[in-house]
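With one protein chain removed, the remaining protein chains of the complex are shown where they sit.
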Amino acid sequence: MSRADAPTAETGRRTRRPGGGPRPRKGWTARRRDLLAGYLFVAPQLLGSVLFVLVPLALVFWYSFHEWNVLVGSFEFTGTANYERLAADPALPGVLAATATFSAGLVALNLSLALALAVLLNQKLRGTVVFRTLFFSPVAVTLVAWTIVWRFLLQDDGGVNGLLSAIGTDGPNWLRGETTAMIAVIVVQVLKNVGLNMVLFLAALQGVPHELYEASMLDGAGRWTRFRRITVPMISPTILLTSIITVVGSLQVFAQIDVLTGGGPGTSTTVLVYYLYQNAFQFHDFGYGATLSVLLFAIVLVLTVVQWQMRRKWVVHED
Amino acid sequence: MRITRRTMVAAAAASPIALAACGGESDDDGPVTLRVTVWSANEDHLALLNGIAEAYLADHPEVEAIEFDPLPFEGYTSTLTTQIAGDNAPDLAWILENSAPDFVTTGALVPLGDKLSSTDGYDVDDLVPAATELWRHDDELYAYPFSTSPFAMFVNNDLLAEAGQPTAAELAASGEWTWERAVEAGAAVRAQTGADGIVIRDFDYSGWDNLSTLWTGWGARPWSEDGTECGFAEPEMVEAMDFMHRSVFEHEAMPGPGTTADFFAGEAAMTVTQISRAGLLEDAAFAWDLVPLPAGPAGEYSVIGQAGIGVLAVAPHPEQAADFLAFMTGPENSQKLAQYFPPPRQSQLTAEVLGQANPLLSPEQLQTVVIDRIDEGVVKPSHTGQAQIDQAVRAALDPLWTADADVEGVLTEVCAAIDPFLAR
Partner (left out) sequence: MKTERSGRAKLVLYGLLCLLAVPFVFPTWWMVTSSLKPANEIFAFPPSLWPGDPSLDAYGRVFDFAPFAQQYFNSMYIAAVVTVGTLAVSSLAGYAFARIRFPGHNALFLVILVGLLIPSEVTIVPLFQMFNSWGMIDTHWPLLLVPIFGAPSVLATLIMRQFFIALPVEIEEAGRMDGLGRFALYARIALPLSRPALGAVAIFSFLHSWNLYLEPVVFLSTPEKFTLPQALTQFVDAYGGPMWDVQLSAATMSALPVVIVFVIAQRQFVEGLAHTGIKG
């Protein structure tokens, strides 16, 4: 990193001395130096991306055309056999359905809760700092610890049902029912990370100029109208950013599902990344695991491109 | 970097990075370092293993060091596989019984027979056949079952007395120690004390292979001897699982899904587990006993759980590793290992040797539960492709654990789910 910026710094200094004034910098050389600076600035990140992202990704692509069983020690080129298997995999439709449910639920709950909390905490109110900290605190708890604790709390005789029975209702056996297990995994994941999105929204809300609200209040706009007409458009870039991060993140949730449900009951919470992990690391089938990785990558790519395209429609001020 | 066999040669050819990196140091000269992956991070275990390693190093200048790497028990096999895939295979590895066939039958391990029989004083014939069966393939031994531990029933006599039930020992003396009777006692405890009845430890409605400690009493098995026919829908299995289902949902003699009851904390009257867990009873505040598993309709039986150690075929130093394995598992060190792990050696299956390891257990308990049972023990179920079958059975069995489940219907579904894997 320091290697990358050192020459740039020098460049900066050198242009100054002979030039003496601002004029020459507008010349061809200065511009070229500027461009060079651009490349040098992005070089560390770019090289890192190539080395730690693109090359491994290319290798995964390459593996997906092989039958690779680590234990057996086989590594054979099998052409598109893994992709044919993917198309015919009887478990895949269920896995994709679970993935869709999980991601949709997680994104919807996470974003709406984060926004709601941010709006609530953006009031002029004593103690918001305390609540802000409380809602953010799970982010600081180690993921493994958080999930293990919830696994206990969600048991049939665990803390959640203990609380529910204290207020007079009987809770379900959360992790043993297909629907409740899915709800549980989503909620536990949202609670863990919603604080980050909340803080981002809060920051965005505080950046909305107060005058806009005052003007609309003069127009007699109600609270909800103001929220819809002013707040949402004003923070739409943040909504875009958080939704991209959350969508991508939702497709990567693995450890939590592993600890909470192990993909069950049945296969109701076996999402794609978990299925991938099972095939590669539990069934030792790296070739098929790589093929599932390619599928996962394709899905994430499509979703992200779609969101990025949609930004022109509803994100109000982009560059 | 070392160039290992098959997999990695192929992977190296496939991967430009690996290719560029190959051909560095050579392993042929100089003392080597052996690496052993284990799943116990327990200090006492590691101290024992390191002690054995030090004794070995003293006489073997060709080995510089022996490292025991504790990997988390959760995901142990996965982490091991990742290391192998990443061309960083250990020399030796502990192997869980349920992944034994995957390692033993696929050529992932180095055959040990010649090495062991040519080692002075090793006495291969001392190994109990029932204990090594799982670790053999085509008459060749591929791993050494350093821990061979029968399942038994721990009993909380205080809870049974509180529920007005006879102790298990009394039942055994009068020939009434059967599952039927055990469940009756468990249900009584549940009804009268609020504590749980019987816990099949580590089952937890997902580790289904632990149920073999029950269904073997019915003569049931998950698949045929040769591993090709599904056994879940056979009448014995249906009967055993129906019994299990009724015990949970009708008699409430076993805690239902999603409920935790720890026998060792005094929360259940009985638990099925391996005898090595007796150590957890050191500070027990209740009177307890250890008895063999109750008899089932098919009579008395026993089930053993195992852990093996083997030399990986892709190990950097397979020869030195095999030599160390022979040293580590010879009679002398086997006796040391017996402190924590019941050995597979006939000569060491005595109440005296086992007693050192399990000071909390009486010689009679060890005799009836361990020594008398190890020969005929049925090893917990395992199959090539176990992880996949394991997952398929767990998913297909889940619908069984509701009060109104159709037992036979669910078990038929289990067979449908695993037939494709058994056929492979």
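Order of writing sets the chain letters: A and B. Residues in each chain are counted from 1.
To be clear about the criterion, contacts are C-beta pairs under 8 Å (C-beta built on N, C-alpha and C of every residue); 3 or more make two chains touch, one makes a residue touch a chain.
The structure presented is a predicted model; accordingly, all values stated were derived computationally and were not measured.
Engineer: Report, in label order, the displayed chains that the undisplayed chain touches.
Structural biologist: When the full complex is considered, the omitted chain touches A, B.
Engineer: Which of B:L49, B:L71, B:A108 or B:C230 touches the chain that is not shown?
Structural biologist: The one listed residue touching the chain not shown is B:L71.
Engineer: If you put the missing chain back, which residues of chain A would it touch?
Structural biologist: Listed in rising order, the touching residues are 1, 4-5, 8-9, 11-13, 15-16, 19, 21-22, 25, 33-35, 37-39, 41-42, 44-57, 59-60, 63, 117, 119-125, 127, 129, 131-146, 148-150, 152-153, 157-159, 162-163, 165-166, 187, 191, 195-196, 199-200, 202-208, 210, 213, 223, 226-227, 231, 233-238, 241, 244-245, 248, 251-252, 254-255, 273, 276-277, 280, 286, 293, 296-297, 300-301, 304, 319.
Engineer: Which positions on chain B touch the chain that was left off?
Structural biologist: Residues in contact with the chain left out: 1, 11, 15, 17-18, 20-22, 35, 37, 39-45, 67, 69-75, 79, 82-83, 85-88, 260, 262, 265-267, 274, 276-277, 279-280, 340.
Everything that follows uses one rule, which is that only the chains that are shown with their structure count from here on.
Engineer: I'd like the Å distance between the centres of chain A and chain B, where a centre is the mean of that chain's Cα atoms.
Structural biologist: 39
Engineer: Where on chain A is chain B touching in the complex?
Structural biologist: Residues 55, 59, 62-63, 66, 68-76, 152, 154-158, 173-176, 262-267, 277-278, 281-284, 286.
Engineer: Residues of chain B touching chain A in their complex?
Structural biologist: That would be residues 5-7, 10-11, 14-15, 17, 75, 77-78, 81-82, 84-85, 102-103, 106-108, 205-206, 256-260, 313-314, 385, 387-388, 391, 394-396, 398-399, 401 of chain B.
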